[in-house]
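Shown here: the complex without one of its protein chains, the others still in place.
Note that the chains are named A, B and C in the order they appear, and that numbering of residues resets to 1 at the start of each chain.
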Amino acid sequence: MTSFSQAAVVLAQQGGEDVVGTGEAIAFWVLGPLALAGGLGMIFVRNAVHSALWLVVSMLSFGVLYIVQSAPFLGFTQIIVYTGAVMMLFLFVLMMAGRDSADSMVEVLRGQRLLAALFGIGFATLLVGALARSLVNVQAQVPPDPYDPARGGGAGGLGRLVFTDFLFAFELTAALLIVAALAGIVLAYRDRREGPKRSQRDLVEARFRGEYKRRSPQPGPGVFATGNSVATPALLPDGSIAPESLSELIESTNTARLIAEQDRVLGSQAEHDDSRALLAGEDEQGSEQEGERK
Amino acid sequence: MPQQFLAQGEQLQVPAIDFAAVLPILIVFGAASIGVLLEAFLPKHQRWSSQIALSLTGIVGAGIALAAYISDAPEGGITTFMAQGATTGAIAVDTPALFLWGTLLALGLASLLMIGDRSLEPGGAFISQAGLQSGGLQTREQANVTGMQTEIFPLTLFALGGMMTFVAANDLLTMFIALEVLSLPLYLMAGLARRRRLLSQEAAVKYFLLGAFASAFFLYGVALLYGYAGSVKLAEIAAATAGSSASDTLLYAGIGLVVVGLLFKGSVGPFHTWTPDVYQGAPTPVTGFMAACTKVAAFGGMLRVLTVAFEPASWEWEVPLWLIAVISMAIGAIFGLTQRDLKRMIAYSSIAHAGFLVVGAMTLTEDGLSSTLFYLLAYGFTTIAVFGVISLVRDANGEATDLSSWAGLAKRSPLVAGVFTFLLLALAGIPLTSGFIGKFAVFSAALADGNAALVVIALVASAVAAFFYLRVVVLMYFSEPAAEGPAVTVPGAFTTAAITLGTAATLVLGIVPAFALNWASAGGFVP
Amino acid sequence: MTPTYYLLLSALLFAIGAVGVLVRRNAIVVFMCIELMLNSVNLSLVTFARINGELDGQVMAFFVMVVAAAEVVVGLAIIMAIFRARRSASVDDTNLLKY
């Protein structure tokens, strides 16, 4: 078995072309354009979040391309570290900071985009031309078998190299990570323990001193309420709606569509579907609420 | 076939590590890590004093370890962290590395003193809580809170350790990681100024984005060189250059991209765009640290790469570097003339000096190496002292770096004006200062290497640059002080020590440079 | 098909990333472009490792990923800090330092 497969390996080595099998070629021609599209999409899309998503496409393609090239551990690391962790942080900061900050189309430096594009095309042509010319006769070696823990590639092979040839780099990485964490804490953490935390008693006193809008808690939906959602406002003794109990967010959302939908649904199925109704028929309270909201 | 999966692999040999040789680096990193723990467990009022004590102990301890190692260092240097069967290790400890370590530790000590100073501004030059939103009321209150973000000390030590590793890195991957270790703390530290928060944060963002951009280029160069030589060890790249069947295109592209990355860090020539902004925006002690130590590290790394790895291909990069040196000197000298802000002016001066350093770095003779090392030492001390003096002249808004507010400074404080004049003369390269010896050594080495045209251009650039230094001197001595001009603060012990160290070194290296020159020329790079 | 194609793809994406850095104005997007450049370098490293039939390139790509992750933590913290100060992530708005 082993000698047979060795023979196969020797056969495969002849005329370097065969090292790249058909399956790999297909994978490349599917994933390569995808990665390219991801890159182009990232720089052409105006919305920053869309850019990030295009970048994820590129990174995933890269990950699979590593796996295809007999570097499975690296491929999975790429997916875990880059698309999993790094892009998570990117999206987090985008959502927090610049979600709706689309790039302005105004050029601050005149002609900068054109120059940059020219630079890019020139750079790419130069690089690709040079590489294509210089690497025509590349004979790829058979890569170390990624599944052989003793001698081959894969995680074990990387481990053996990390702890011998690249030992110093490995320990240096620890210093890098400490710096990174320190930077994150210095810039993103605000030490709130300057003053003592306010106790319940302090809060009560502050309420009665008038530091808050109300002394009591916000009114709840009330005893006769049929639901405890924020969408169910509290009722005053005279049956009118307590304005303080209205959710600011709900009241400010676009209600036209909601109401239209509600009408459509309620119009046909009102008897069965009002989840907030305790009784089958509409009681006084319910109808009043409906009226108030419309 | 499970037995194949369970096969017992052969035991790998432990890499050869010479702990005594790398002890200075280990001490610096160790002190930095302990510093982080101190941050964690000490109450706020004890942090500053213990951090200062720890950092100074760390640097002095590293210096002692270095001195102890030098006293019986093997001739010609060694490489350590060598895997079994390999010919070279990841870290090279040879004369240039030891010289640069000494330089970095001394400059780091001076910078640390300036960073730790709390006398010029209550609480020091750094904000007490960077996590607060700037521009708000809280930040304005912050300017008066006398705390300080003491994480700055471990960060400085990490940067220093990264620099020491960078100049000794014997393969490009270690070099890349060291480059990041030295850069990341600096990006952060640039944004921690107590005053002018927005300016400082902008400097941090610019420095970061451009720095990351440059390190991507550096890395692509590393990849191409790896493709060319099949290894990233400097010696093996040189060996591959001597006899490799692979296409030279990879080599040239790789060299170009790697060198561009290094030139960026050294703020040379057309890759300098970040320099004035970052120098101006960063807190002045950090600017001093950056200007002196980063330059030493960048050019130390460049010297090693050019000499050890790229020497066989020198005919390829000599002409481009020649051009870059000229461009850098021209940009520094010409734009320096137009600056109204002192920190920006010194930034352009540093660009011009970077041009001179490139002249030295591309001279691959023994004299070229030793003179460039000496130049780095001399320039580093002078620059730190310059920024120390700049931090003394203040008005209500903090440092007064506008040129006009320095008018007539000699009448207010003859001592400060005198020291500053001396330092500026050193930057200009007037005799009896270290700047003169450095320029003289570098130019004569380049001349001996047959680069007469470049030396002539460099001399012209020095003459033009001398003009803007002299302009400041004239302004300080021969114009009337503004009515509501800034006051000269009397510095505390730390800043005084830093300025004294820098000025004394400038003077000593200018009068009796022989000992430093001898040390610098005691040996070359480990092959 | 030869492994060279991977290198060409990587060169193209590196150039795209570089153009993106120069063209885009949002600091976060600029940073993403830099990440794309690092990624394409990794593809080159892996391909060269494969061409040479050894693992050094893979180990380097591995280290590059780790370094990039650390860089992301620092970079995003800095960008976030300036965003909180100015409510804008555009690199054009950060121009107090231009004269």
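Please note the rule applied: contacts are C-beta pairs under 8 Å (C-beta built on N, C-alpha and C of every residue); 3 or more make two chains touch, one makes a residue touch a chain.
Everything below uses one rule, namely that contacts and distances are computed from a predicted model.
Trainee: Which one, "Formate dehydrogenase iron-sulfur subunit", "Glutathione transport system permease protein GsiC", "NADH-quinone oxidoreductase subunit A" or "Sarcosine oxidase subunit alpha", is the UniProt name for the chain you do not see?
Mentor: "NADH-quinone oxidoreductase subunit A"
Trainee: Considering the complete complex, which visible chains touch the unshown chain?
Mentor: By the stated touch criterion, the chain not on view contacts A, B, C.
Trainee: Decide which residue listed in A:L126, A:A181 or A:A242 touches the omitted chain of the complex.
Mentor: Touches the omitted chain: A:A181.
Trainee: Taking the entire complex into account, which one of A:L55, A:V81 or A:L127 touches the absent chain?
Mentor: Residue touching the chain left out of view: A:V81.
Trainee: Of A:V30, A:I121, A:V142 or A:L203, which sits in contact with the chain we cannot see?
Mentor: Per the contact definition at the top, the residue touching the missing chain is A:V142.
Trainee: Just the residue numbers, please: which parts of chain C touch the chain that's not shown?
Mentor: 62, 65-66, 69-70, 72-73, 76-77, 80, 84
Trainee: I need the residue numbers on chain A that touch the omitted chain, in ascending order.
Mentor: 1-2, 5-6, 8-9, 12, 20-21, 23-24, 27, 67-68, 70, 72-73, 77, 80-81, 84-86, 88-89, 92-93, 96-97, 99-100, 142-143, 145-150, 152, 154-160, 162-164, 167, 170-171, 173-175, 177-178, 180-182, 184-185, 188-193, 197, 227-232, 247-250, 253, 255, 258, 261-262, 265, 269, 273, 275-276, 293
Trainee: Since one chain isn't shown, list which residues of chain B touch it in the complete complex.
Mentor: On the side of chain B, residues 1, 4-5, 8-12, 14, 33, 36-37, 39-41, 131 touch the unshown chain.
By definition in this document, only the chains that are shown with their structure count from here on.
Trainee: Which label fits the chain touch graph of this model best, line, ring, star, complete or other?
Mentor: complete
Trainee: Going by the touch criterion at the top, tell me which pair is linked by more C-beta contacts: B-C or A-C.
Mentor: If we tally the C-beta pairs in contact for B-C and A-C, the bigger total goes to A-C.
Trainee: Chain B to chain C: how many Å between their CA centres?
Mentor: One centre to the other, that is 25 Å.
Trainee: Give, as an integer number of Å, the spacing between the C-alpha centres of chain C and chain A.
Mentor: Between these chains, centre-to-centre, one finds 17 Å.
Trainee: Two or more other chains in contact with one residue: find those residues in chain C.
Mentor: Correct list: 7, 14, 17-18, 31, 40, 51-52, 54, 56, 63, 67, 70-71, 74, 77-79, 81, 84.
Trainee: Please output the residue numbers of chain A that touch at least 2 other chains, ranges allowed.
Mentor: In chain A, the residues touching two or more other chains are 127, 131, 135, 165-166, 169, 173, 176, 179-180, 183, 186-188.
Trainee: Any idea which chain B residues touch chain C in the complex?
Mentor: 130, 133-135, 173, 176-177, 180, 184, 187-188, 191, 197-199, 201-206, 208-209, 212-213, 215-216, 219-220, 222-224, 226-227, 230-232, 276-277, 280-281, 340
Trainee: Give the list of chain C residues in touch with chain A in this complex.
Mentor: 1-9, 11-20, 22-26, 28-29, 31-33, 35-36, 39-40, 42-43, 46-47, 49-56, 58-59, 61-63, 65-74, 76-81, 83-84, 88-90, 92
Trainee: Could you pull out which chain A residues touch chain B in their complex?
Mentor: It is residues 1, 127, 130-131, 133-135, 147-151, 156, 160, 163-169, 172-173, 175-176, 178-180, 182-183, 185-191 of chain A that touch chain B.
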